[in-house]
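First up is the structure itself, then whatever we jot down about it.
Apart from one protein chain that is not included, each protein chain of the complex appears where it belongs.
Moving on, here comes chain A:
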Amino acid sequence: MQRTSIKITSSKLNLQECYAFVEDDVCGGITTFVGTVRNDTEGKEVLQLDFSTYKPMALKEMQKIADKALQDFEIHKIAIHHAEGMLQIGEIPVIITASAKHRKAAFLACEFAIDTLKETVPIWKKEYFSDGEVWVNAHP
């Protein structure tokens, strides 16, 4: 049985697909994190975001996160899907779903997965404003 679903796609992410992957009769709960494109950064209007990836490595790092989540939390399955390319306001760059017998593990796994993804997975976003564009987080 496959317990992880990892994907990077230039197509629209599918919440139902992530939900269906983790759903199982043995589980008492499913948690979902959906990242969405916000319309401002520190008061400045964002028009769109462009996500670029080092795809083969990003897939490996996402797989590591999923494997670690399975190891560290009592979850049944986890899906981590990320989008690439240009996204408009309100669109979805990332979906994480986790299922577990009990809710706490599913909450913890979901939070661990998104926090770690933001630290380790080689994906970069560029924010487009009306007067230019910037790589997010490039100068931490």
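In this text, contacts are C-beta pairs under 8 Å (C-beta built on N, C-alpha and C of every residue); 3 or more make two chains touch, one makes a residue touch a chain; residues count from 1.
Just so it is clear, contacts and distances are computed from a predicted model.
Per the UniProt record, the chain missing from the shown structure is "Molybdopterin synthase sulfur carrier subunit", taken from the list "ABC transporter permease", "RNA polymerase sigma-70 factor, ECF subfamily", "Molybdopterin synthase sulfur carrier subunit" or "MBOAT family protein". Panel shows chain A; residues 35, 51-54, 56-58, 60, 82, 93-94, 114, 117-125, 135-140 of it touch the chain omitted from the view.
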